[in-house]
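The other protein chains are all here in position, but one chain of the complex has been omitted.
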Amino acid sequence: MATNQVGLERKDYGGAKSTLCSGCGHDSITSHIISALYQSSVQPYQVAKISGIGCSSKTPTYFLDKAAGFNSVHGRMAPVATGAKMANQDLRIIGVSGDGDSASIGLGGFCHLLRRNVPMVYIVENNGVYGLTKGQFSATADEGSRRKSGETNHFSSIDLCSLAIEMGCGFVARSFSGDAKQMVPLLRAALEFKGTAFIDVISPCVTFANNPGSTKSYDSVKEHKYQLQQMGFIEPKEEISVDYEGATFVEMHDGSRLALSKVDDKNFDVSDELQALRVLHQARKNQQFVTGLFYFNKDKQNLLDEEHLVARPLCDLSEVELRPSRDSLNKIQDFYA
Amino acid sequence: MATNQVGLERKDYGGAKSTLCSGCGHDSITSHIISALYQSSVQPYQVAKISGIGCSSKTPTYFLDKAAGFNSVHGRMAPVATGAKMANQDLRIIGVSGDGDSASIGLGGFCHLLRRNVPMVYIVENNGVYGLTKGQFSATADEGSRRKSGETNHFSSIDLCSLAIEMGCGFVARSFSGDAKQMVPLLRAALEFKGTAFIDVISPCVTFANNPGSTKSYDSVKEHKYQLQQMGFIEPKEEISVDYEGATFVEMHDGSRLALSKVDDKNFDVSDELQALRVLHQARKNQQFVTGLFYFNKDKQNLLDEEHLVARPLCDLSEVELRPSRDSLNKIQDFYA
Amino acid sequence: MSKTVNDFSITIATVNGSGSQSANNILMRTLFRSGVPVGGKNLFPSNIAGLPTWFTIRVSEKGFVGRRPQSEVVVAMNKETLLQDFEYLKPGGLFIYNSNLRVEEADLPPNVNLLPIPFNDLSKDVSDSIQLKKLLVNMIYVGVLAELLNVGEEVMSGTIEHQFKGKESVYSINKNAVEAGRSYVRQNLKDYSFPLRIESKQLTQNKILIEGNTAAALGLVYAGCTFVSWYPITPSSSLVESFESQCHSLRTNEKGEKLFSVIQSEDELSAISMVAGAGWAGARAMTATSGPGVSLMGETIGLMYFAEIPGVIWDVQRMGPSTGLPTRTSQGDIISAVHCSHGDTKHPVLFPSNPKECFEFASLAFDLAERVQTPVFVLTDLDLGMNTWISDRFDFPDKPFDRGKVLKKEDLEKRGEFARYADVDGDGIPYRTLPGTDHDLAAYFTRGTGHTPQAKYSERADNYQDLLNRLDRKWETIKTLIPHPLAHYNNDAKTGLIYFGSTDLVIPELLELLGDDSYSTLRLKAYPFHREVQAFIEKHDRVLVIEQNQHGQMTELLRSDFPRWADKIFVLTNCDGLPLSPEFLAHQLKNISGGHNGH
Partner (left out) sequence: MSKTVNDFSITIATVNGSGSQSANNILMRTLFRSGVPVGGKNLFPSNIAGLPTWFTIRVSEKGFVGRRPQSEVVVAMNKETLLQDFEYLKPGGLFIYNSNLRVEEADLPPNVNLLPIPFNDLSKDVSDSIQLKKLLVNMIYVGVLAELLNVGEEVMSGTIEHQFKGKESVYSINKNAVEAGRSYVRQNLKDYSFPLRIESKQLTQNKILIEGNTAAALGLVYAGCTFVSWYPITPSSSLVESFESQCHSLRTNEKGEKLFSVIQSEDELSAISMVAGAGWAGARAMTATSGPGVSLMGETIGLMYFAEIPGVIWDVQRMGPSTGLPTRTSQGDIISAVHCSHGDTKHPVLFPSNPKECFEFASLAFDLAERVQTPVFVLTDLDLGMNTWISDRFDFPDKPFDRGKVLKKEDLEKRGEFARYADVDGDGIPYRTLPGTDHDLAAYFTRGTGHTPQAKYSERADNYQDLLNRLDRKWETIKTLIPHPLAHYNNDAKTGLIYFGSTDLVIPELLELLGDDSYSTLRLKAYPFHREVQAFIEKHDRVLVIEQNQHGQMTELLRSDFPRWADKIFVLTNCDGLPLSPEFLAHQLKNISGGHNGH
């Protein structure tokens, strides 16, 4: 059996059996996450899986059951993850959320987490509906998209990627649950990014949003797909192989690189946030489904830099470090005497 | 005493005595609102003033006490206003909020109100701090801005105008509490806009954010001011006077026009949202304080269009209209028999 | 072996999302249309498709349709749970299973009556589409049961027709599936002595078979509710969704204009805040939610209480704490509702007990909310809201709406004065004007902070104390406006049973099981408690409160509101997420009578 650098097999990165509808896009994302963790030889116990509530938020149970997981409450994945990371900065946090979880009830927490640039991977499994409550439109449903019930959405949709750029996020990408080739390298890069790496994954809901007229159905997504780049992941000391001919590269904090082979837009530059916004806005207008890495900037301070914490996780500190001296207490009290 | 078309004097648009700190920017905004209402001959009883909690949210008490007012809870101005408008579509709603009220605790409600395009004037009195709780940074505090206490903000700030554009708002502007010439026409136009008219008004907090190093102090604002347009308001049948030589005009739903005389950026086009985003992002980078109408689009469906309501306000309907016939109830029950 | 007639239950084990739901409903409604009272309990998982589901249909001439833990017949269609399904079978009962699931008889428990039926094979003859066959299997077991139970052809097909009105092809294919099931029985089980039989009766005239959420939705339509803001959450979603669909036909004028507005908000904080805005502006506004939503609405509900804004919050309770069991029933939100929000807030709460009251209490809630200008809670639960209940038909509400003390332009003209928060009538309820009223006296400022009778901001201690005292007077007035409890005194009864909400369904059967006359009963319909509640408690040596929550929340309220008699108020709780079982309750009650006091 093949094992990775930490001596684990792919199945060691698996979890409980999925209880989602067969064919649900979320299950494919789960398997991409497993592949990425396996290929990157991540130590399971270093990971913390955190989610909110929803079909998407159930998925952390379905991968890496050797890691601590926390299925919190609806819309609170972001602040729960922030707290966990500050308590133990050694944790590699994978946050999984849904479009309802992050764009509706959790929108405030989502935006503010990005502002703070909390080091973690933030995945939204985006199907444009509330799956678990039986298919109502979410805020990411595109204008004009139709529900299985026939109803049409007339509100302007929230584009989580342009919003993430607006909030100052330094790693903003969109992919498709069916595109393993793009998603796995993307996830591997995200895992090495020291800041919030946000990935919006379009993930069709086969039960409530796979109907004709739904812009997030498998067919519609395939039909309107506009891919900025194909991707490959190159480990820190790894040679760049010939298949990356003509690709551009972005380097993560650990020296690993993400190779970007341009596809549908030959002169797209991931360092230009305005260009990214242009592409996203135009895609939205033209009802195109654009995927790729939209914006990359690893120079932004993250919340840990900002906080200047000691190297040891706060959760590991004991009274020895935490309780000031008896003398200090006397001094302070003298001031109030 | 001068009176307007509905026979009221300017003082008829006044309210209770302000309890804000003397010199607070919010008080100037209050007086601009009074001027706009007076000049536009608004019928006081048709107005509903709604706010959240904060020094800014207190201001509805200080103008138009002939109109109903509602100082709700922190961060909920947006949904409260939405409910009020749906219950009585004849109300002309003026929402007043603060940067804490709308960009922190109320961010979700703010974004979703814009998505729905609720017809109202939405004013944020933006000072970059929580005034009423004694000056902590808010989410609109600029990166690098300093507090009176000396502390510096390192998180990326939320630009409510680019966010509003991102959320599909059709009337997005920024002004300065000290600039009556720009604000009054802007407010008058906003009052005639059938959709959400969002105005972000930089309004210095003299007590907590007027210090050197604060990017929202009177000095800093004056120093870094970059003005897109000077403005004038022209009533529906009014002649366009010569002082608007070279200006461009945007027309409101009632035929009134806002004249835009370009100042610091000669080829800025208010119908191009991407250009608006470019200007806003660059201004943020260059620490410029840009004012003007950034984006205008009156063709977007608003929530009322979307809802196809009867002309009469829902709150005025009685059992005659609301209670279906005895017969209908029998029919329905036969179905369950 | 003699057959049990019109008094049994059947449990059908399937997976959710497989179409069994509509099949089960057709079977249940067919029995109902045969004139025999029925009830259905659907035990479904918190996911969308592919997990085990158990549906129990209970038939009872006496109208005892509470949950039975075990059934005379179990139909096992889900391989995953085949062995677990035996838990649902009464000793000596009959276990029907799908023999196409490839199960070895040997693996099944011994000495159980087994009836294997090749349902999948039967579906072959009805359709070739794999999709369809999956669905039709369900109608086939319906056919099999119908035939075994001896259900009339015409009533069956009548029900199918009614179910698929206007969809001719769907109708016929379903009918064929049923027929396939029936003929299988006729051919292969000719002389099989099936233990149960249906005999048609006339016991369901003027009754309907309906879910509480549907009844509530209708109630809201006829109560003149014009604005709903909600955020989806099980088990309340179907309430709003059916309100909206009813309104599309009942509340849309010839021009296609809507006389209502339903807004799906971004979360519960916004939902209740929109309700506050709409109630303030004068619309009959409501939201529907469940426990987690209530926990998020606290701040705005406190504002509505203190600023005196009407609104209705319909909480279809599910099992807590936290996310708990979203598809299981509970009465666990009583205290959260009564004391929702910080700092001395109290809210009236209504407890409908059946679909008819769901319909009626919708009007009641709005009349109360607008009369006293305060948020009103209505608490139902998943059992009442989502399960199918037999109910008396609803009476048409011809009473006009009570919009409360609203002053219009003319009134202001007459009075010549207006103080928003003055207690003019001495009942603690002030007068209000609506925004937009064209009169100089009309405008006032609404706030959640301290204020004078004239609605001016004030931090003065005396103003504040006066305000709180007036709110207490208002609370006393509320006690005179809420529905009376339903008491049945049993003259020589020493013990009184107090219950409320969906528990009502099992009380008649419970009393019969208890056999003797040693109990009086009182059904609470509202909080605060009506004085008749005190009278009932006083009259008995002890009172047992039946609750479907863990800590006896209603009991806590009774004890603190009636301290003088608190020592004789005892609690009897059931809190496992399942609808109450009369047997279980009877058993518990006997225990308690035998000493244990439930304190």
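Order as written gives the chain letters A, B and C; numbering starts at 1 within each chain.
The rule we apply is simple: contacts are C-beta pairs under 8 Å (C-beta built on N, C-alpha and C of every residue); 3 or more make two chains touch, one makes a residue touch a chain.
Remember, predicted model here, so these are calculated numbers, not experimental data.
For the omitted chain, the shown partners it touches in the full complex are A, B, C.
When you scan C:Ser20, C:Asn138, C:Ser261 or C:Ser336 for touch with the missing chain, the hit is C:Ser336. Looking at A:Gly23, A:Pro79 or A:Gly213, the residue that reaches the missing chain in the full complex is A:Pro79. When the missing chain is restored to the complex, the residue among B:Ser145, B:Thr207, B:Gln230 or B:Thr291 that touches it is B:Thr207. Even with one chain removed from view, chain B keeps its contact list with that chain: residues 19-22, 53, 55, 58, 73-75, 104-105, 107, 130-134, 136-137, 139, 207. Looking at chain C, the residues touching the absent chain are 45-46, 269, 291-292, 294-296, 298-299, 302-303, 305-307, 317, 319-328, 330, 332-333, 335-336, 339, 341-346, 447-450, 459, 461-462, 464-465, 468, 472, 549-551, 553, 555-557, 559-560, 563-567, 569, 575-578, 599.
Those residues of chain A that touch the chain absent from the view are 16, 43-46, 48, 50, 60-61, 65-73, 76, 78-88, 90-91, 108-109, 111-112, 116, 307-311, 313-319, 321-324, 326, 328-330, 332-333, 335-337.
Here, only the chains that are shown with their structure count from here on.
Rounded to whole angstrom, the centroid-to-centroid distance between chain A and chain C, based on C-alpha atoms, equals 39 Å. Chain A and chain B have Cα centroids lying 34 Å from one another. Looking at chain A, residues 104-105, 107, 139 sit in touch with two or more other chains. Shown for chain C are the residues that touch two or more other chains, namely 266-267.
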